[in-house]
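What follows is a short report on a single structure.
Excluded from the complex is one protein chain; the other protein chains are retained at their positions.
All chains are identified by letter, namely A and B, in their written order; residue positions are counted from 1 within each chain.
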Amino acid sequence: MPYHEFEVSRCIPERKKHAVVKGPGETLADALPAGYLNTIPGSISERGCAYCGAKHVIGTPMKDVIHISHGPTGCTYDTWQTKRYISDNDNFQLKYTFATDMKEKHIVFGAEKILKQNMLEAFKAFPDIKRMTVYQTCASALIGDDIEAVAQEVMEELPGVDVFVCNSPGFRGPSQSGGHHTICIAWFENKVGTVEPEITSDYVINYVGEYNIQGDQEVMQDYFNTMGIQILSTFTGNGSYDGLRAMHKAHLNVLECARSSEYLCNELRVKYGIPRLDIDGFGFEPLGNSLRKIGLFFGIEDRAEKIIDEETARWKPELDWYKHRLQGKKVCLWPGGSKLWHWANVIHEEMGVDVVSVYTKFGHQGDMEKGIARVEEGALAIDDPNELEGLEAMYNLKPDIIFTGKRPGEVAKKIRVPYLNAHAYHNGPYKGFEGWVRFARDIYNGIYSPIHELAKIDISRDAISTEGGFKTQRMISDVNLPDEVKNDPSMRQYTGAYDSLARLRGKTYPVFERTGDKQVAVEMATAE
Amino acid sequence: MSCELLQKERTGVINPIFTCQPAGAQYASIGIRECIGIVHGGQGCVMFVRLLISQHLKESFEIASSSLHEDAAVFGACHRVEEGVDVLLMRYPDVKVIPIISTCSTEIIGDDIDGVVRKLNEELLPTKYPGREVHLIPIHTPSFVGSMVNGYDVAVRDFVKYFATKGEPNGKLNLITGWVNPGDVSALKHLLAEMEVDATVLFEIESFDSPTMPDGNHVSHGDTTIEDLQGTANAIGTLALNRYEGAKAAKYLEEKFAVPAVIGPTPVGIRNTDAFLARVKEMTGKPIPRSLVIERGIAIDALTDLVHMHLADKRVAIYANPDLAIALTEFCLDLEMKPLVVLLGDDNPFYEDDPRIKRLRENVDFPMEIITNADFWELEDRIKNRGLELDLILGHSKGRFISIDYNIPMVRVGFPTYDRAGIFRHPVVGYAGAIYLAEQMANAIFTDMEHKKNKEWILNVW
Partner (left out) sequence: MEQVMNQRMEQLLDHIMKKCLWQFHSRAWDRERQNREIIGWAGRVLLGECDATPPDPLDRCHWVDGVALVRAWRERFPWINTLAVDEIRALMESLHARLDFLTRTGSLNAELTDPHY
């Protein structure tokens, strides 16, 4: 039986089609969890809404924009300071959020007037910012305010100002994924092609579906810059509004989180003939291959190889140190969407852990296809999990660690399962070669924390050791390791800095002369 | 040179201080044992509030959603409440109390949640769950009215209104704490225990500071029982500590069951704690024992070490839930500090007539601004563009970047305080709270002096 029935969900039979165990010899054509269906009320699902998918996940990482939500303040407050998408613009997008503060009288008489006033006030408070996004909420959608018309008025009144409107109320679609879709299509239809960029390289990409969680984008940007590739825009982490209006001029769309933004790449391919290249920024081999492919596309593979060689030499000994100690550890890979497939195979291959379960809160069947294809036999795949199913899965699978969100992490804590934040990371970035070692380090620190040993002791019943007042992680992790591994001088623990981005910011890059198809590195710009 | 009550002049909100009503109702609901609320609205209305609460308390709590989807906007979504209640009851056999908490969307659509509750009580419950004790309680908290503060107030009233049942006098005091932390409840119960007063505490949320147990099966929940709520009608009186969070319930009990209601004080600081004990004494006839005289003495002793040398004249900005913000302001004045800006993050029309605010306006002799309907920009704009200088900020974590960007030390207080460890565990009420707050403030200032090399050597001898 490939479909998996949870004991706790026997009374809601429709849940049965949402979970699958990858059986021996079974393929995607045998069983696939249902996905992106309306949530069962009262099930205590972990899903968010389409407003947060549009505003919070995709819109807000844009760094040079006033982000206004048209509705009561709750939507704005609740989606403020709950993510770690940083930027090199002093984190403006994290620090400031704007709400039109819709009240009862506006529900009755309309709120277009206060929306306009709000927009003017916001531009006045931040005179250096000339770009704005306005997000519809449930309330403004239901009363039918014409946000587009107000945006037009404001643009006419304030020359030099540009406003993007996203109509993605919370109830639009089964989950936040509905919002990803709406904002991608809206951006494509209304903003792409409205700015002509300055092209500074023969190799021009959009980096799509990358949200700069703890600096992921900046790590990848470093590689692209080193290769002499111009990043026209990043959708949307650390991205600028005008850069994203110029997406149509890229030669290649490099797509990371297909779940949230493949729509955009597909439309760009159809309308502008820009190819879509799906990549993995996580893991040595997938990342290396991704850089190689981009290099190959542009005929500059040697530049990719150079990065891969240097980074591998620097970081592989550290990854291996962790791999030996994480071998066979059971992991529940329970993120929101794309990380289930980004990580499923590579954490098994490069860190030695066994992925015993994958789930997705808001993914579609396509994400499950990718995820199930990448896990080993026996893994349990769950679509739109709920609280009780998550608990049942943990009791049955007994994972050594789970990768999920902050709040479900608190549920796991109570049953003494350590968790790592899959959405926002513990101590990221996790992209890039160094980032991948940071991830391994975080997993190691999670699994081998002495606190987890202590948590299992019942002092009223168990024998209590009076020998020794401490344990180190290595006293736990190295117990069964052979001496040659324990003492192997070629491997070492992570040696990077707490803030691995500091050395990237302000870095200068080689300047490559533009000579048509053949590029020659002429000089190295002076390092700082 | 005096205290002014102002209102934010801008229409919109730049960085909100409060979230909306349903969040308050949800926070109240988790205080009840065997209770899982259903928020009737989009999933975000629950998912983010659960996240917020879990960020604050580092615990997870169960709250369900009716998961409003597109068709609801056209056809209404009452059926999703019905389905939600059924699913919840089937899968959570211990659940007895299900508040149905409305939101902006379902109030605009006009879903009749009272009607749904009636229907469920007539059809689903007797047929599918005969003999099972289930309480369905509609709570109207449209997000476009008031704030999370009202939402909490409304929910407490609705829970009390639903359950309070006239019976034999129980000799107990109802203590409605308002929106507080587990540490506050412990401190309040300690004070009552010292006075040998038997109280029904709404809500028993000490358990929010919950253990990880060796058997690994703990689920965090509040501990106020249905019997506690029923018994509120039979108390000797109700003491609601906060005017804006719980007073509605106290007044209801007074009007309906003639249980005398006393509103306030919010027992932050020595003076307000004294007044709290005086109220308890008045209502119960129990004397204030010597043990509390000693406890108070320890607090006075601790504060004396700090006030005139270190805290006097320090300029403070304060924002928090309104009762807490006002009580903190009063406490700061007792500590010789100068609260220059007090931000109340909603448009409650009653602030104008709040006797505490009146008293501030009559007596404060330096320029203090109390700003209603405030957002964080009211504070930041004053610092950035209008020359406001501060020595300290008192408030919750959402304002953290003002402290960081303008180099002003900050003491985390209120809800939410996710960017500091364990704040929820410490009381700000009672004598213990007075010590904790004053010492936190002093230590924040000391650390800041050291970072800025601003007379840091003064602490060499102290």
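Just so it is clear, a residue touches a chain if its C-beta (ideal position, glycine included) is under 8 Å from a C-beta of that chain, and two chains touch if they have at least 3 such contacts.
All of these numbers come straight from a predicted model, not from anything done at the bench.
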Chains in view that touch the one left out, judged over the entire complex: A
Per the definition of touch given earlier, which of A:L277, A:L388 or A:V485 contacts the omitted chain? A:L277
Options A:N38, A:Q117, A:N225 or A:N266, residue touching the unrepresented chain: A:N266
Contacting the left-out chain: of A:N345, A:T360, A:N386 or A:N421, that is A:N345
Considering the whole complex rather than only what is displayed, give the residues of chain A touching the chain that is not shown. 27-29, 31-32, 34, 36, 185, 251-252, 258, 262-263, 266-267, 269, 273-280, 286, 289, 292-293, 296-297, 299, 341, 345, 364-366, 369-370, 373-374
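Note that in this section only the chains that are shown with their structure count from here on.
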What residues on chain B touch chain A, complex-wise? 10-16, 18-23, 36, 38, 41-45, 47-52, 54-55, 58-60, 62-70, 72-73, 80-81, 83-88, 90-91, 103-105, 108-109, 142-145, 147-148, 210, 212-220, 347, 377, 381, 397-398, 400-401, 405
Interfacial residue positions of chain A with respect to chain B in the complex: 8-9, 11-12, 38-52, 68, 71-82, 94-104, 106-107, 114, 117-118, 121-122, 125, 137-139, 141-143, 169-176, 387-388, 405-408, 410-411, 413-416, 455-459, 461-462
